[in-house]
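I have a structure I would like to understand better, so I am pasting it below and will then ask my questions one at a time.
Only one protein chain is missing; all other protein chains are in place.
Presenting subunit A:
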Amino acid sequence: MTYKEYLRVLKEHTPYDFSEYSDNSINRRIQKVMQDHKMTFDELTARTLSDNRFVEEVVEAITVNTTDFFRDPELWRFLFEKHLSIYRKNGVINIWHAGCSTGQEVFSLLILFNELGMLPKTRVFATDISQKALDKAKEGIYKHQIERGCIDNFSKVFNDPKKGEQILDKYFDVDSMNDIITVKPLLKKNIKFIRHDLVKNGLPFYNKMDIVFCRNVLIYFNAKLQTRIIQRFFDVLFSNGTLVLGAHESLNGFFKTKFEKTGPVFKKSNGFHFRC
């Protein structure tokens, strides 16, 4: 038996479908599940077919949850200085974080909106396949962020070395002894956290979106699945909506003509944009 056959078992007998994930990464993560449980493929399959709780455990182990506050500071600085203000005239700004993981980027974006005086207009849908990650995001309690350089990141985003500490104190309750920071309630008011599998589930809301954030999620999918998901993002966005991808993700083929690259982000447009 191979990992491909195991993925077929998952697809046919559970709510999850990883069959169009990037081969190397999914293979290695399944190998790791087998190692951790000291199981062969046959044992893994048998347990998968008989134990729903175990299936959830496998899904948690397969999915990747690494994220940071303001990962790639240049992107956030662009959003803050040049981009988010285009939605200032909106009555409501609808934002979907697809694959929000433990929520750091959800709160990063809301910090920017609050600094721009636009926080009350925001309505955020934050979705992820991992219930554990969502639970953490809802709590908003983070360890080891100071050690990982979040203050420096804050300063870079606002282009001011003094700003890092200020932002930290303004938006977080800080326990510096234990390096634990807790998101203050003002950032949490307008967020709905929803468990959602981007691959299998329909949209968990009826709203059209102004901004779709989906950073370093599509990299785990093969090119065909990526195209399907980007089509969904295209459909759910308003016509001047913004799609924000990871620093090394891009749109392929057809979609290059349906979005306009603006700095590091993609803006949906009705016209065609031919790129040479």
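Methods note: contacts are C-beta pairs under 8 Å (C-beta built on N, C-alpha and C of every residue); 3 or more make two chains touch, one makes a residue touch a chain; residues count from 1.
Going forward, contacts and distances are computed from a predicted model.
Name of the non-displayed chain as stated in its UniProt record, restricted to "protein-glutamate methylesterase", "RsbT antagonist protein RsbS", "Glutamyl-tRNA(Gln) amidotransferase subunit A" or "ABC transporter ATP-binding protein": "protein-glutamate methylesterase".
Although one chain is not drawn, the whole complex shows that of A:220, A:233 or A:259 it is A:220 that touches it. Across the entire complex, the residue among A:5, A:23, A:36 or A:135 in touch with the chain not shown is A:23.
In the full complex, the hidden chain is touched by subunit A at residues 22-25, 27-28, 64, 66-67, 216, 218-220, 222-223, 226, 246-250, 252.
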